[in-house]
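What you see is the complex with one protein chain gone and the rest in place.
Labels run A, B and C following the written order; every chain starts at residue 1.
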């Protein structure tokens, strides 16, 4: 099993002919993800060549694409000025999962889009996220697939490369993953830590979860409380940003300490109070996962 | 039993100090309706004198009024320019039923308000309606209570005085009512014929329903189909506007024949095709109701 | 409230929609003067609140100044579906490649604005709806979110294939939605929306109705009301706060409540008569409203009998009775007045009537039957 994406995933790529979209569509098809179509307004009727000469039909609109391909998921690679419109179109099209890679979507637009997605019962992952990979099944987004292998660890993270760092260490130690999810570094994201924890809760193959947080907001704190109340699967944590100064945005739009709230110390303490062991260094995640699995 | 309002109704009056609001609050309290408070911004803390010296507290906001009185219903008498705001406030306040008497609320505003009410699970009756009366239990709105008596007939109508005409004939013939509902003459109303039919369906005291429609729209046609598919209680119908010319608005904002659609002939035919006997004159409603009850 | 083509075009223009230039003339001299500003051919178009202007001869092409003068003389003063033409719009003729239809109205079922597009334009959309319903596409707009860009794009692609035309149509659809919302419209349509051989998309004809309940917010739109084009009785009714629609019969009707007023007309017909009008004096009547109502009813020369059907609720019977008595003092009424008065303050009302030598029925059927019997048929 796995969460969010698997062999049933029928994926569309919004912005398939763009620089990022075309590169990663090739990568996703190479990994075996079932990319059933792409959307670029004005290029409907053409085909995109995926891995090994696979011909992927391009559509002008999401509506046509979903009608013709019975897609159930989409990934958005379009530039920030058009990403909000692409997400709205995706939500309106009938797919159940919208993975938004784009960084720099205005927060006020995301506020309306998240409300729209909730109205329609559509899940958004991101924006400003690396996507999700279920090793051996499907990859949606930009997570390098060379660093993952199937196994019992679920990974949830707000960042991209830090996740890769954690995952490659797990993989090298022989600890494969059910699914690795990057939930995104923006202040308003569609799928929270708790949402992912709930999904992992019903995934019988996931035996331990790694939760990688960072400064800013209270998503980690709420997740920690949820873990202690609702989850039997053990969780190992890591928080980035111990050395970040307050009031400054650390790259991610959401990574900012406001007043005394959202510090790494607060989050670490909250993890520990709720039974989540916290790694001091990324490399220590491996040891904690191993110890947990050995128990 | 009864629908929409009864002895459990705890009513607020929005615009209680206005000309219409004050007059009808006196009338409603005289009839025994449980008016628990009124709302007029800027007059909070004062009291309104209802029937027989009853002191009704006035509040500045619906939020306070609901908090202090545990009201479950409200009736809106405020002028058209402020009625939309009053309905929004009502929907946001936690009451379950909003009866909107005001005529002349902009249709575009009602479009948003109906969406808001659906989001919050609040029922709006109206706008531009005479309200609802459950004889012997409660009266909310402006229907003259002298013309009703308790009994087995449910009445649903798009108009005001035509309803009174029908009801007084029933009462004179000894045919009392469970509840009489005026759903309103506007094109966009919160509670449709079907909504009322569904409520009557679960009301074990209602043995026959009188449905009084008029030209414009297709609410009557949909109701007729619903009756034949879902309702065992017999229905007697009347349609006003046989002589109305197409394309002209007949008083009610919603009473207009557009193209070939919404004529009285079409509605009458649709009633009859779905087993609803249609009275040629208002007075004939009585005979049809009697025959139905006698069967 | 319906507004004229040139007024609707003004609103479209303000919202950025490409509309050819044009000005209004009230006589042929003005029309010629306006036409001089444009390259010929120009079009002279009757400005009336009615469809079918073309078929009625209210739209003429003019290739010369003489043509313009003749067209204006022909059209001004003519009647189209009972509406007198007081003004013509003079506007350059356009080269047309394709004609489409684009409209927005309020849909009762979805309780939302609905955008309607059809690649066949320039003809009556109601006819298309009958003959080729599948060519008409409707999209309901969620009032909580407004029109999304992808929705405008999807609609534009129904109208056009060519990328540049689609792009223009997307803007026009978004601008028309904006015009609809910001004007408090109940209906707007562009028919035809044309594309030209040079690849421009433009609105060549436009119709718009404003929700009467929105007018208080829009003083400028209020000034768009064409009182001259409106029957005098309807102007009087509106100013008195009454709902009035003139019909062709001889039984003048004065009723409180729209539903009861329609049912009264129907009952006149049932008893073999013919209603002269719909008239609703509204809920909170006062004697002056009744006086105004009687003035309006009696201004119709066809009226042979005046029928009151009053069911007092908010309306008080004594107010109505007082209004009738006052009116009889103010205006000379030759037709018999047949009255039904029941409900709130019925006794007081009957007392007032009888002091003035009048009487009243209490049953609706009785009063209507009596009124019909007073007519010559």
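Basically, a contact is a pair of C-beta atoms (placed from the backbone, for glycine too) under 8 Å apart; a residue touches a chain by one contact, two chains touch by 3 or more.
What you see is a predicted model, and the numbers here were worked out from it, not measured in a lab.
Note on the chain not shown: across the whole complex it touches A, B, C. Check A:142, A:180, A:199 or A:231 against the missing chain and you find that the one touching it is A:142. The missing chain, though absent from the display, is touched by one residue of A:3, A:78 or A:244; that residue is A:244. Within the set A:58, A:188, A:276 or A:289, the residue that contacts the chain not displayed is A:188. Remark: the residues of subunit A touching the chain excluded from display are 19-20, 80-81, 103-108, 110-112, 114-116, 119, 130, 142-144, 147, 157-165, 168, 185, 187-188, 212, 214-215, 217-219, 238, 240-245, 248-255, 259, 264, 280-283. As for the chain not pictured, it touches subunit B at residues 41-42, 60-63, 85, 88-89, 92, 112, 116. Interface residues of subunit C facing the missing partner chain: 144-145.
As a working rule, only the chains that are shown with their structure count from here on.
Taken as a contact graph, with one node per protein chain and an edge wherever two chains touch, the assembly forms an open path, each chain linked only to its neighbours along a line.
The greatest centre-to-centre distance from subunit C, using averaged C-alpha positions, is reached by A. Taking each chain's centre as the average of its CA atoms, subunit A and subunit C sit 56 Å apart.
Averaged C-alpha coordinates put the centre of subunit B at 28 Å from the centre of subunit C. Residue positions of subunit B with contacts to 2 or more other chains are absent.
Across the assembly, subunit C contributes no residue that touches 2 or more other chains.
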